[in-house]
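The complex appears here minus one protein chain, its other protein chains still in place.
Should a chain be cited, it is by its letter among A, B and C, assigned in written order, with residues numbered from 1 in that chain.
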Amino acid sequence: MPEKIRKVGVLTSGGDSPGMNAAIRSVVRTCAYHNTECIGIYRGYQGMIEGDFKEMGPRSVNNIVNKGGTILKSARSLEFKTPEGRKKAYDNLVKAGIDALVVIGGDGTFTGGLVFNNEYDFPIMGIPGTIDNDIFGTSHTLGYDTALNTVVEVIDKIRDTASSHNRLFFVEVMGRDAGHIALNAGIGAGAEEILIPEEDLGLDRLLDSLKKSKASGKSSSIVVIAEGDKIGKNVFELKDYVEANLPEYDVRVSVLGHMQRGGSPSCFDRVLASRLGVKAVESLLEGSSNFMVGLQSDAVILTPLEQAIKGKSEIDRELLRVSDIMST
Amino acid sequence: MPEKIRKVGVLTSGGDSPGMNAAIRSVVRTCAYHNTECIGIYRGYQGMIEGDFKEMGPRSVNNIVNKGGTILKSARSLEFKTPEGRKKAYDNLVKAGIDALVVIGGDGTFTGGLVFNNEYDFPIMGIPGTIDNDIFGTSHTLGYDTALNTVVEVIDKIRDTASSHNRLFFVEVMGRDAGHIALNAGIGAGAEEILIPEEDLGLDRLLDSLKKSKASGKSSSIVVIAEGDKIGKNVFELKDYVEANLPEYDVRVSVLGHMQRGGSPSCFDRVLASRLGVKAVESLLEGSSNFMVGLQSDAVILTPLEQAIKGKSEIDRELLRVSDIMST
Amino acid sequence: MPEKIRKVGVLTSGGDSPGMNAAIRSVVRTCAYHNTECIGIYRGYQGMIEGDFKEMGPRSVNNIVNKGGTILKSARSLEFKTPEGRKKAYDNLVKAGIDALVVIGGDGTFTGGLVFNNEYDFPIMGIPGTIDNDIFGTSHTLGYDTALNTVVEVIDKIRDTASSHNRLFFVEVMGRDAGHIALNAGIGAGAEEILIPEEDLGLDRLLDSLKKSKASGKSSSIVVIAEGDKIGKNVFELKDYVEANLPEYDVRVSVLGHMQRGGSPSCFDRVLASRLGVKAVESLLEGSSNFMVGLQSDAVILTPLEQAIKGKSEIDRELLRVSDIMST
Partner (left out) sequence: MPEKIRKVGVLTSGGDSPGMNAAIRSVVRTCAYHNTECIGIYRGYQGMIEGDFKEMGPRSVNNIVNKGGTILKSARSLEFKTPEGRKKAYDNLVKAGIDALVVIGGDGTFTGGLVFNNEYDFPIMGIPGTIDNDIFGTSHTLGYDTALNTVVEVIDKIRDTASSHNRLFFVEVMGRDAGHIALNAGIGAGAEEILIPEEDLGLDRLLDSLKKSKASGKSSSIVVIAEGDKIGKNVFELKDYVEANLPEYDVRVSVLGHMQRGGSPSCFDRVLASRLGVKAVESLLEGSSNFMVGLQSDAVILTPLEQAIKGKSEIDRELLRVSDIMST
């Protein structure tokens, strides 16, 4: 570990999420505020290996707080998984005089950072940036709040059509391992039923719920389904199954896909990004390493990277009950 | 034909589109303005057959000018395709004292209206409501402008991700027979290439264009594809084809689907709906029948329903050239 | 206090805020879920005095989760401040068989409820609905998150003009006594400086900050100012003062005003409303009274109404420092 941090590198890695640019801006300006140099590293760990660096001052990050995506770009790097790749990356950092790293991304990003730190004792601080909210140690990841708003706005539009035609819609949202988006956006969008990876509600329950819904006088329904739901059928198979068992329903499917990752960040994500960036840089300057900065009970808290990677971000099971009551 | 129109019925039929509610509001208030009664007919022609009617006064349509969908609901009616069905519908209209109809929808809606008029000499006026803009006799159908904005907003989000990851996206938009949405939203969203039903650009041209794009230094690209494009492959087959032929590309697919039909109408669609509703009712009151009201050169014009149905709404081929230049 | 709650009344009072409808929906459906009747009371306490009541079942609140404003309307009631007014209100509740109340609003709403409870021992539960976030006992009031998004979206638009013309904008946002909106939306919108009621930064500091900003190469700046800021000048006087002292600046003023109260609620506000409504009704059914339901550390918690009224919702002063660093 260096005596004193003089130059901080920052990168984004993995799937992009709204708020990453606001976090980059915060890292860059916090460095400037503390008279510390800052280097942007393009395309994540791959750019570290290729030495794709650029000096960044406070004016380099003008007018990006409200932009989706990441100006530093993101990429997957197979090479960084090899000792040779990491050696090249380390050499580049040393050559550029970088003596600490802020890595913005998800589990994979943190794992890469931790391995690198173990080999080279290089100071690392993680910022959780992913729409899935599946990181332990923070109540909210960057981009999650924005993604929820994107999803409810789209389902609001779909509902216009659903209720004009008295139809049932299955809407697939992101979340291979985590039901946060489906559960919260489902409640927000007034979904009849929500299917998530954490819980196998069973096909019978879905059919019962839809039957009950029809009987209660509802003219249209939305079912929100996480990509990784436990029900054992993909969304198109599910449509076929429901239509076979409930012929009174004419099911339409909408797979929201990548649009969920983009868009201008919500105010919440911009403020969160600003706070996390300040804490990440200041923690490095104070000599901390191998932590993720996160939000817990509205306070910014450090969690050891190892815990952040191994832990599981649990859904709030009380929300399942709220969803149940709301679809009365 | 009645001596004087005393009571006008209004219905929406076919796929819903933003602006239908604004048009219903305009029809209802124009009737009130001219001291003519107005009856809302639910669920299109099917509701006519079932007598699903409701009196509507100016206050029945408060606060709907900005709502997507249709408060009168829409439905397909197989029964209305039979003489028996139409007989029931006619009897219901007579019983309710309705002596003229405004029908809001697309080709199918107008065809139903024309058949009905031929049998019963019942005054009919059509308002073009569909997002596809595929109706002859109007430069814009209700909902088309809103759908274009929805599509470019979604592609803007997708572009955030595309350009963060240097990826190629294929985005499928509505338009089985008409490329209006693909062509205009494609230009608006800065698409690299646009595939439409009216033109077979050929697979070679697509590959060439993508190669050229890569060579010109573009880091990411969007291709916008109408559902009914002529290229002879669906969007997923197209992805496979491109990846097989251009291994440097990692293609992602996004099918926008039903969200394109919903949402709060744009100002343009609200004003257009208001104008068309006034003209539809006033034309009926003046004794006209069997016309569609539409926009031509910014003026509201009548087109015989028969022409509206038979004619074809041509795309502006100059836009293909503009698109080509824009993707330089 | 009644033996058992059989019928719950619900009202909204004070300034409206996004999420009030989602909260009404939650109260109504939670009652239905627990086989309890629910009565909507129109126009707040004034409607209670006038007996402006309506039975509400689960289908009465279809399709309102995403609507701004309040379907139950809101009003100020001078009459409810008199014992005679409250007597009339009580008599109406008794006559209607209502034996508990959920009141949605801010400080004034809760004070009215508490006085009423003291006189008639009538079970009351409060839900904090106001965009200002100035209620003790909850980290977020209903509508606050939505208002933040509205403000940053508008300032994003203003910034387009500011940066095209190299201009300085003063943007006044809501908050007579609380700087929550100004502080968070200011950080979210990348404001150069933020003026709030809680802190007198002084005019010199503002001038210094603007001088520094010019010197640092920024071409345009936004200053966000809460209505009730401590600096002792209104926003137009402030413009004159700055232009007199910094002639290099051409200041434009924008007062955002009432638009901040409206709009479709964010996903966060919809989920919060759903959770608070469930807790409010279930707490009443369990025999609690005189509490406000609120959010603390992501959990729904009861706070005595008296504390909610007397306590002060503090801003997070760390955010002042974050804002400072962000405007480097």
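What we mean here is this: a residue touches a chain if its C-beta (ideal position, glycine included) is under 8 Å from a C-beta of that chain, and two chains touch if they have at least 3 such contacts.
These numbers were taken from a predicted model, which means no experiment stands behind them.
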| item | value |
| --- | --- |
| Omitted chain - touching chains that are shown | B, C |
| Omitted-chain contact residue, chosen from B:D16, B:E37, B:D52 or B:D145 | B:D145 |
| Touching the absent chain when the full complex is considered, from B:R6, B:K88 or B:K218 | B:K218 |
| Among B:N63, B:T82 or B:Q307, the residue in touch with the chain that has been omitted | B:N63 |
| Chain B, residues in touch with the chain not shown (by the definition above) | 25-26, 29-30, 32-33, 58-59, 62-63, 65-66, 139, 145, 148-149, 151-153, 156, 159, 163, 184-185, 187-190, 216-218, 264, 266-268, 270-271, 274-275, 278, 296-298, 316, 318-319, 321-322, 325-326, 328 |
| Residues of chain C in contact with the chain not shown | 12, 15-16, 18, 20, 67-70, 73-75, 150, 154, 156-161, 163-166, 169, 219, 252-255, 257-259, 261-263 |
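Definition applied: only the chains that are shown with their structure count from here on.
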| item | value |
| --- | --- |
| Category of the chain touch graph - line, ring, star, complete, other | line |
| Chain pair whose interface holds the most contacting C-beta pairs | A-C |
| Identity of the chain that, by mean CA position, is farthest from chain C | B |
| Whole-Å gap separating chain A and chain C, where each centre is the average of the chain's CA atoms | 28 |
| Whole-Å separation of chain centres (CA-atom averages), chain B against chain C | 39 |
| Distance between chain centroids, defined by C-alpha means - chain A, chain B (Å) | 36 |
| For chain B, residues that touch 2 or more chains besides their own | none |
